[in-house]
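Could you have a look at this structure, given as structure tokens, before my questions?
What you see is the complex with one protein chain gone and the rest in place.
A, B, C and D are the chain letters, set down in written order, and residue numbers restart from 1 in every chain.
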Amino acid sequence: ASATDLEVTHWWTSGGESAAVAELAKAFDATGNHWVDGAIAGSGGTARPIMISRITGGDPMGATQFNHGRQAEELVQAGLMRDLTDVATAEKWKDIIRPSSLLDSCTIDGKIYCAPVNIHSWQWLWLSNAAFKKAGVEVPKNWDEFVAAAPALEKAGILPLAVGGQPWQAAGAFDVLMVAIAGKDTFNKVFKDKDAEAAAGPEIAKVFKAADDARRMSKGTNVQDWNQATNLVITGKAGGQIMGDWAQGEFALAGQKAGTDYTCLPGLGVNEIISTGGDAFYFPLLKDEEKSKAQAVLAKTLLDPKTQVAFNLKKGSLPVRGDVDLAAANDCMKKGLDILSKGNVIQGTDQLLSADSQKQKEDLFSEFFANPSMTPEDAQKRFAEIIASAD
Amino acid sequence: MANIGTLNTTAAGIDAVSGRLGDGPTGPKPRPALSPRNIMLYGTLTIAALYYLLPLYVMVVTSLKGMPEIRLGNIFSPPMEVTFEPWVKAWAEACTGLNCDGLSRGFWNSVRITVPSVIISIAIASVNGYALANWRFKGSELFFSILIIGAFIPYQVMIYPIVIILREIGIYGTLTGLVIVHSIFGMPILTLLFRNYFVSLPEELFKAARVDGAGFWQIFLKIMLPMSLPIFVVAMILQVTGIWNDFLFGVVFTRPDTYPMTVQLNNIVNSVQGVKEYNVNMAATILTGLVPLIVYFVSGRLFVRGIAAGAVKG
Amino acid sequence: MTGQAQAGRPIKLLRNLNAKIASIPMILTALVIFVGGTFWTVFYSFTNSKLLPRLSFVGIDQYERLWAAPRWVTAIENLALYGILSLIFSLVIGFVLAALMDQKIRFENTFRTIFLYPFALSFIVTGLVWQWVLNPDFGVQSVVRSLGWTSFTFNPLYTPEIVIYGILIAALWQGTGLVMCLMLAGLRGIDEDIWKAARVDGIPMWKTYLLIVIPMMRPVFITTIVIIASGIVKVYDLVVAQTSGGPGISSEVPAKYVYDYMFQAQNLGQGFAASTMMLLTVAIIIVPWAYLEFGGGRKRG
Amino acid sequence: MNMNSTVSNSSVSIRDLSLNFGSVSVLKDLNLDINDGEFLVLLGSSGCGKSTLLNCIAGLLDASEGQIFIKGKNVTWEEPKDRGIGMVFQSYALYPQMTVEKNLSFGLRVAKVPQAEIDKRVARAAEILQIQPLLKRKPAELSGGQRQRVAIGRALVRDVDVFLFDEPLSNLDAKLRSELRVEIKRLHQSLQNTMIYVTHDQIEALTLADRIAIMKSGIIQQLDDPTTIYNRPRNLFVAGFIGSPSMNFLRGELVKSGDGIAFTANGVNFSLAGYDANEALQPGRKVVLGVRPEHIKVNENAGGEEHDATVDIEEPMGADNLLWLKHAGHTMSVRVNGARRFNVGAKVKLSFDMTVASVFDAESELRL
Partner (left out) sequence: MNMNSTVSNSSVSIRDLSLNFGSVSVLKDLNLDINDGEFLVLLGSSGCGKSTLLNCIAGLLDASEGQIFIKGKNVTWEEPKDRGIGMVFQSYALYPQMTVEKNLSFGLRVAKVPQAEIDKRVARAAEILQIQPLLKRKPAELSGGQRQRVAIGRALVRDVDVFLFDEPLSNLDAKLRSELRVEIKRLHQSLQNTMIYVTHDQIEALTLADRIAIMKSGIIQQLDDPTTIYNRPRNLFVAGFIGSPSMNFLRGELVKSGDGIAFTANGVNFSLAGYDANEALQPGRKVVLGVRPEHIKVNENAGGEEHDATVDIEEPMGADNLLWLKHAGHTMSVRVNGARRFNVGAKVKLSFDMTVASVFDAESELRL
């Protein structure tokens, strides 16, 4: 096939992420086409509006990253996205993609519109071994121990918990606390069934209590970006961080080894359940015949076993197909794979809630984490309201 | 006329007294250089100047330091070891995603966006201002009022409709589209400036040219334009800075291969690879601000004059 | 009366034709973009449009939700505080600097250049620089501490109660130069004789400024206020670059709310409702001014 | 062609012209015929509509009502350039970025006149106005008087039928003004074009005009030759407006006195012997008597009636001496030779020359 330029937009710009994207580009270029990189820095919140206006504005790119889930729903309904069912059938995605909920999120009215590339889970607590050593306490094995160790860390001049200023980090941390403390069922009741009563209930009150602890422990975090917060953990300036598995890429890039330099606790060491959100590529409907063909090639390439391994190793995420060999995976990744194979999984909030509700949630938690005068009770009341009006 | 003689002696008297100075103060009142007034005056100005210069100083100094020095140190201390590496990196090597060609690409994109946008928006606005000042017609003031009120509408309100309009015309995402957007949003303030300026030119000049037989365009090109340098400089500075510094439209109405420098800057600054490379960020920031700064430094004096002619008369 | 026909009275529409043709861009912009766009936005603010605009009306639901949202209320409060303070400080600093510059000082050009250069820089750049200068780990706070005053605390960008002042410092840095320029032009426009008359009357300098000159500069002040006010309502880039609205939501502003909800939350209806409220604010500021400026006496034909 | 007998023998004719700015009516139903080769001066105080009228004639303002004919042709809707007029402005309105030569030729170049013809005409105008050495200069390098000449030249090169001047001299100082006044007069004598000249300076009007149109609030008060205007003003306004120092006005009424008519005010009688009495002079009528300062003699017995007065203020002006006198409750100004000096408070005897006085009806303010 003649070389076709395909512009791919995404927001993977941190060190680990760029390295991972490079793998995708390499694989695609190997098919004789050309990957035109359209990175937009500053997280999905900045990038998504730009992507959407380009698609709705009639100047679509060749392919674009979204979190799979509900972010692209309306674009699909408006007929702006390309139907990938033909590729999916040919490549037997239904059989290879696991967990199947990933493909379900790409399916609208029985047609498949996106190609999932990885599984990301939020439910990780990353701890700096060096920090705890300096504070003279054991590296905690679960959330409660961590909370208990906080005063010692503080005394040693170490920030116990790093939470970056971007709103999604606070909201994400809360979701993680919820799974760990209230469990899978409550999580599903609140976010899947939008049960406002449960959201106002005692189980969730416990979660808010924990969030209150987290808030106290994170006081004094003077960074914005998640990877800056991770960097605090890497350099031992902070004790720990609640962040998704993508943080692993940063540790890897800094040359740290799981177990010796840092410790990872899935499900905060309390409740070993992980969510299976992730990233997917969507393909806007293009008029150009050549580009459409290239889109199909890209979709195929993304799920190619080799690509999946190379990409996910760099990215620190899990591959979307169960049939690949991840011998090179590190400790933490193996823990994740393990949980995944046990089926202790939930869907990510991106898949369960609309962007609108997500945003409201982010507003609530970023305010909660920044404002000590907001009581957990008040916050819970507002949380219940958001759930009540969520769709 | 008998008394002419006596009066004349007074006149002659002038010559007699000259040369004789009385006692007491003479000549200019002494004004010591260190009078309280001067100390207050120059003291306040200097303190204010420091406040304005400080960030620039910090930017320059930081951009010349290596990362280790930054981590150790004091942002105000001069670099112990001057390095231009951050500049090189910011200009040619910094990465956003897979593209590691720094700001250089964005620079040329910005030039390609700014030059036509500035020329076209000024061309349109100057003609509009001229028509409003000298060729009023029924309704012209109404449209102008709408335009001016439009200047205060937050851009966010307009973005969506404009995306739709450009899409319908089929120029969304093209350079043409972006130039049009810049011309539209530059129009209110520029039109106001030009109108006020042309109103302040002597109306008789315009009348004389009409009597001489010159028409709308001839008067504009041959009479008005040559007299309007200051206001064109003001418009040019405003537009160059405005368009060069624009982020919102650049990000919404372009595609990555035509991203302007500010978007590139934002990408570089927000693409944190491990630690924030403040020195590179500062170098990138200075580089991005350089073009408007140079334009301003070169023509700042005319800017003030033009502001006086075009804005204050409002 | 001669009883003669009104020879060759031309068609009205064709008179002044070139001016009308030349004004087409302005007319189109005014009508299609400003009027059309505004009405479109207001219209769709009564729908529950999500990612794409669609015509399903929900009455004033969006507005009710808007005013119930703590973030919007905070944004409005921030805007009011920031607006009032930046208006006052811009005018005061701008005027004082202009008055100082007007004292026939040496190096006037140098000073003016120094005060005005930040105006050439974008808000993005301004925000980044001041984020850096105010950074507690590197900036002013750490420098003062390293000088020995270890309890010194000045960390506006990470302290919710005062974060808006951190933004204000940056905004004033960027914008007061222009205000000074306008004021200086205004001062230079004051009749020399007024100064002389005041000196002969024995009126002290500061009283002359306060009681005579400032009232005379009313038009300049109005122009300046309008310019500052229009910038205040639009403030967005600066906040994004400096704090992203944080910590928490404590430096949120309406323009950012609009942008976030339109594009990030994919709730156009909410965004449109918020922008309509912003329009309303603008109208409250602008309409009286526009009436005074353009509706009143015509200047000349 | 669109000729009409009522306008055919005039160079410029204005018919029922009205002009409003918004709701303000500036010109009201104005009619005016200007003869071929005539020098007509429009005189009036500031804001009376002189410039507005001139701009209407030039086509720079659209009339609200009425018609304008130039050389018999209805030009009401013509463009300025097609009216055969040239205009000279108060502020000179020279194009600052062009040399004098370019200034002069601009109109011709716009009209695409051949270069040879342009050169010829510029040379001729430069010669007439004696500005040949200035042709390469820019306006900023010229003195006020030179600029004014170039401004006239700009009209000259276009070979127009009618010259319009809008206060061409009022930006110049007194000395230059009187010099250029003479030049303009010479120019008119040699060109014999129709000229319409707007001014608020009565000396200019009196010295230059063949006829003067005196305007007030958009209405022509009197249109006559200078002598008539000066000696037989049609109404009180014209009488007061023309003449410096202005005419003395005494309010009173007419009474019978002997075989004739006399004027009485504050108990003092003035015989009107010599006034071109007509039947309008009826005893009992309330009138205003107007006497010009130079028509009152001080201490020079002309044989007639004498009045006592006291010197209040003396204003020596070189060639003349202006006395302000108190006389029976009136203040009166009298002009005497500059060599004659009086002390303040001195008692003097006045005699009035009634042959050149004016009597106005107190109500209609028209001259009787």
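We take it that a residue touches a chain if its C-beta (ideal position, glycine included) is under 8 Å from a C-beta of that chain, and two chains touch if they have at least 3 such contacts.
Given the structure is predicted, the values throughout are model-derived calculations rather than measurements.
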*Omitted chain: which shown chains does it touch?*
B, C, D
*Looking at D:123, D:219 or D:322, which residue reaches the missing chain?*
D:322
*Touching the absent chain in the whole complex: find that residue among D:79, D:173 or D:276.*
D:173
*asked:* One chain is left out of this view; which of D:98, D:123 or D:206 touches it in the full complex?
replied: D:206
*Hey, which of D:35, D:64, D:217 or D:246 is the one touching the hidden chain?*
D:246
_Sites on subunit B contacted by the missing partner chain, in the whole complex_ = 1, 4, 7-8, 10-11, 13-14, 17-30
*Considering the entire assembly, which residues of subunit D contact the chain that has been omitted?*
45-46, 173-175, 178, 181-182, 185-186, 189, 200-203, 206-207, 226-227, 230, 242-246, 292-294, 313, 315-319, 322, 324, 335, 338, 341, 344
*Where does subunit C touch the missing chain, residue by residue?*
191, 193-194, 196-197, 199-204, 207, 211-212, 215-216
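What we mean here is this: only the chains that are shown with their structure count from here on.
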*Where centres are the averaged C-alpha coordinates, which chain has the largest centre distance to subunit B?*
D
_So the centre of each chain is just the mean of its C-alpha atoms; given that, what is the distance between subunit B and subunit D in Å?_
51
_With centres defined as the mean C-alpha position, give me the subunit A-subunit B separation in Å._
44
*Whole-Å distance, subunit A centre to subunit C centre, using C-alpha means?*
39
_Two or more other chains touching the same residue: where does that happen in subunit C?_
259, 262, 301
*asked:* Can you pull out the residues of subunit A that are in contact with at least two other chains?
replied: 49, 53, 56
